[in-house]
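What follows is a single structure, written as structure tokens, with notes after it.
What you see is the complex with one protein chain gone and the rest in place.
So, subunit A:
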Amino acid sequence: MIQFKHVHKAYKVGGREITALEPCDLQIPEGQIFGLIGHSGAGKSTLLRLINRLEEPTSGSIIVKDQDITALDAAALRRFRQGVGMIFQHFNLLSSKTVADNVAMPLKLANELSKTQIKERVHQLLERVGLTDHAQKYPAQLSGGQKQRVGIARALSTSPSILLCDEATSALDPQTTGQVLQLLNEINRELNLTIVLITHEMDVIRRICDQVAVMDAGRIVEQGTVSEVFLHPQHPTTRRFVYEDEHLDEQEQLKRFSQIAGCIIKLTFQGESTYSPLLGEVARQCGVDYSILNGRIDYIRDTPYGQLTLSLIGGNTVAALDAFRAADVTVEILRP
């Protein structure tokens, strides 16, 4: 478990103090994929780098596995870092070393395994990320997705318990992003690895995270399970991220609704209820007619969810809303 206790980070720039992270308390449970989302400059990159002390906190303490890492001396910090993998937006592979040598690098630095053991481990890792054929190539000869997989293999080489991902998919195309997220998802389960990732794309959070914290101007403004935060966003920043992901504009949408008759509601289904034939049932029972204005059925990590915007016309609208609520569907009235 990673725990932030009143951690605060400020920089001095030309005599002026600039706060990168307001005093922050945070708990990241073991074995989870924890997402941090925010626009650039929101402080998410600082927060991530505090976990392996690439950034030093101005005050507060950071506890990782019952150990206050802010108290570690240089040698202890190096040993601690060997147990924390990290991958980067621009991969940061050494261009002068082959794929195999890049993956072997953390092991050579740690100097705990023999040459044959390192070779074996590197082979095993490259097999896991599907790059055995590219072992003797140089990073410049690989595609972006392959480079990131080398990055992942390198980060996993010392069998860390924590993996930090710094915008790991932001430089990749959508298809490659999917493959890399899939790989992260798999290693999270296989190795019970705690993954902390930062991103500015809600889609990444939705696809693989268990929990999410939304950051804005150096503060965590909203935090919770992904389904809570994603389906019922509270803070304006969170709402913007969610709407961005759905390619919707909140204001624009309300304007369009003004020309539509009836009571406009938004239904949120989660889990099994997503696939139940609820709309038809309720329409028959309460005698309401509905038209679907907007809809999306998708997954949050592995849980299916659906969001439908309907206009209800005629019949007993109040009974219909009660019937939806009774079926564990969240009802939000956009316009009575």
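The rule we apply is simple: a residue touches a chain if its C-beta (ideal position, glycine included) is under 8 Å from a C-beta of that chain, and two chains touch if they have at least 3 such contacts; residues count from 1.
Keep in mind that, in the parts below, contacts and distances are computed from a predicted model.
Engineer: What name does the UniProt record list for the absent chain among "ArsA/GET3 Anion-transporting ATPase-like domain-containing protein", "Metal ABC transporter permease", "Quinol:cytochrome C oxidoreductase" or "N-methylglutamate dehydrogenase subunit A"?
Structural biologist: Choosing among "ArsA/GET3 Anion-transporting ATPase-like domain-containing protein", "Metal ABC transporter permease", "Quinol:cytochrome C oxidoreductase" or "N-methylglutamate dehydrogenase subunit A", the correct UniProt name is "Metal ABC transporter permease".
Engineer: For the full complex, which residue in A:C24, A:V84, A:L197 or A:L293 touches the chain that was left out?
Structural biologist: The single option touching the absent chain is A:V84.
Engineer: Touching the absent chain in the whole complex: find that residue among A:T19, A:T58, A:N92 or A:Q179.
Structural biologist: Of the candidates A:T19, A:T58, A:N92 or A:Q179, A:N92 is in touch with the missing chain.
Engineer: If the hidden chain were put back, which residues of subunit A would touch it?
Structural biologist: The list for subunit A reads 52, 54, 74, 77-82, 84, 86, 88, 90, 92-97, 105-106, 108-110, 138-140, 158, 164.
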